[in-house]
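Missing here: one protein chain of the complex. Every other protein chain is in place.
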Amino acid sequence: MSATATRSAGPVSLPSHETYLKGLTPVLTATDVSIDYLVDPPVHAVKNVSLTLHRGEILGLAGESGCGKSTLAYGLNRLLKPPADLASGAVTFHDESGTDIDVLGLSGESLRVFRWDKISMVFQGAMNSLNPVISVKRQLLDVFTTHRPGMPRKQMLAEARELLRMVGVDPNRLDSFAHELSGGMRQRVMIAMALALRPQVMIMDEPTTALDVVVQRGILREIMRLREQFGFAVVFITHDLPLLLEISDRIAVMLQGEIVELNTAADLYERPQHEYTRRLLASFPSLTGDRGAFIRTGETEGVA
Amino acid sequence: MAEHETTGEDVREAHLVTAAATTVDAADVVVDGLPPDLPDAVGDGSLAAAVTGEPATAERPRSRRRDLMPSWSPKLVVGLVITTVIVLFAIIVPFFTLDPNSTDYDGLLKPGEQGHLLGTSAIGNDIWAQLAHGARGSLLIGVTVGVIALALSVVFGIFAGYLGGWADETLSLITNIMLVIPALPLTIVLAAYSSSRSMWLVAGVLGLTAWTGSAIVLRTQARSLRARDYVLAARVAGEKSGRVIAVEILPNLLPLVAAQFLFGVIFAILGEAGLSYLGLGPTDAVTWGTMLYQAQQGSALTLGAWWWFVPPGLLIALLGCGLSLVNFAIDEIINPKLRNVPKATRRVRKARKHEKHAAATTEEAGA
């Protein structure tokens, strides 16, 4: 179950990466995953990518816009929409119970039951992940009524309130609608929702990108704390390499649909192996010591 | 309203994309979501290209700009063909027919009898001649109303939306009043008071009631365009309002304006037919509506003279259908989601099928 087991060249990894992996148990393995966009002409967005996520770790997925990192993440959870098409490969989820689940083999009801219960997602901060005309409460409770049909309604409500409290949102906000919440609060609600079923894996796709610096910090701290508490593994996707260096255990660098380098965060920062990783690092002035560590976050301005 | 805002977003989005293609470096684009419907979200990766030395455009799919051009979808082609054929029919055929008002022929001849292609009416009009001249009359009224309604909706919609403030309040109030006053009864009342009605009077009456919906749609768009950078820039530069509207706003709304014009034409032809059927149509011209009126007056139904009442209605329906199909095509240009999403779904389904097929054949080969 090595992450480097690929047909093609595969990512550059240091020996220390192998050492790091010893003793870790995989929770999600992707093997030779290829994803195409069936446009004219077809675009190969993800090319034979293999990647292993281990229990409780934060795996960063870095790369510039359009490198296929989001596409890969959506593919792991079978959320690709046409024209995207998962052409080949295998994705296996290694459940706590010891059984292995072939994610690509799931369909219909089995896929539905799998989603959110095993792998939940937090989408881009800028996205309208909350339905604007349904209350937060209803959207939260929906998770329980669908996945935990036996749970008494009272307990569901208590859980929902507790979840909001955990992510630092006033439980009385339960009756609110999306337009009544700030961007940061909406994202916290989404994290609470992702947490609801205590999944083993959480995929976070640019969860803080569109938020301002202070809010971003707060949410990241919350994520780290919750991960400590519940021990779920995280795939964290962002173009913001410095942020990844700070929070990830390992980082995979993607370039044009391929993972070119996969190393521990410390190695990647200190001893970048691939030419592209070095370029990427150099493109963030704060990392080269030119300016203070906080400057880079200023780039979010004008997005929110 | 949300509907209009959606199209507004897309008009804007389309504009931004063309701008982005020239000025914004791909690496600066912050958002990297699942590319929903545009292939260029896969990006050209200029930074990546710098590293690998590959030309950035090697994998770059067709640009969005081309997607904005009318694509020759079957809807558009069928719509244009139907419309063109009927328009040509209205222009050319009347020169070669008998006199549509002549009653010299035998009454109620069946189609083909005594050389009457579509037979004759109860009082001996040649139906084919009436149909051709009626096409002319109906189309003339339709286009006239379309132009009147367009002019009014531009004034009450685009000017109101662009100018804002008191001008907007006043113009919008008038629009909204006209919108809730039921159009058909109003046209009936207007038409009923005048004992002789020229074609132009009927067109004028219909035009007065046909513009409100378009005005509302255009106003919403003009309002959102008003806040765009390039419009603001033009205003700051001291351009006159009329010029900004003509140069910056109208071109952006062109597909929408065209769609509204076509709606106006459809509305007018249907409206004219309705008015005429009630005996309130033009008294100086033959239209498809007056044909239906005469058919009703002459008891075409009880006489079973289907060749009298079927053709005019059928042509109205065909023309309306042709124009609607063109409008559907315009809709898909304004809102690319409508076209791209179903298309993408079909593509993926096809690919799946191929794969299954391939798998089945290899299995067979293996066995």
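Order of writing sets the chain letters: A and B. Residues in each chain are counted from 1.
The definition used in the following text is that contacts are C-beta pairs under 8 Å (C-beta built on N, C-alpha and C of every residue); 3 or more make two chains touch, one makes a residue touch a chain.
The working rule: contacts and distances are computed from a predicted model.
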In UniProt, out of "Energy transducer TonB", "ATP synthase epsilon chain", "Oligopeptide transport system permease protein OppB" or "Lysine exporter LysO family protein", the chain dropped from the view is recorded as "Oligopeptide transport system permease protein OppB"
Per the touch definition above, residue among A:77, A:200 or A:263 touching the missing chain:
A:77
Among A:20, A:93 or A:116, single out the residue that touches the unshown chain.
A:116
Identified contact with the non-displayed chain, of B:186, B:258 or B:351
B:186
In chain A, positions touching the absent partner
77, 79, 81-82, 111-117, 120-121, 123-124, 127-135, 142-143, 146-147, 177, 179-180, 190, 193
On chain B, where is the contact patch with the chain that was removed from view?
1-3, 6, 34, 36-37, 75, 78, 173, 176-177, 180-182, 184-186, 188-190, 192-195, 266, 270, 273-274, 277-280, 292, 296, 301-302, 304, 306, 309-310, 312-313, 316-321, 323-325, 328, 331, 335, 337-338, 341-346, 349
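The criterion applied here is as follows: only the chains that are shown with their structure count from here on.
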Nearest whole angstrom, what separates the Cα centre of chain A from the Cα centre of chain B?
45
Spell out the part of chain A that touches chain B in their complex, as residue ranges.
37-41, 43-45, 64-71, 74, 79-85, 87, 123-124, 126-127, 205-206, 209-210, 237, 239, 255-256, 275-276, 279-280, 283, 299-300, 303
Spell out the part of chain B that touches chain A in their complex, as residue ranges.
26-27, 29-36, 39, 41-45, 47-48, 50-52, 54, 59, 61-62, 341, 343-345, 347-348, 351-352
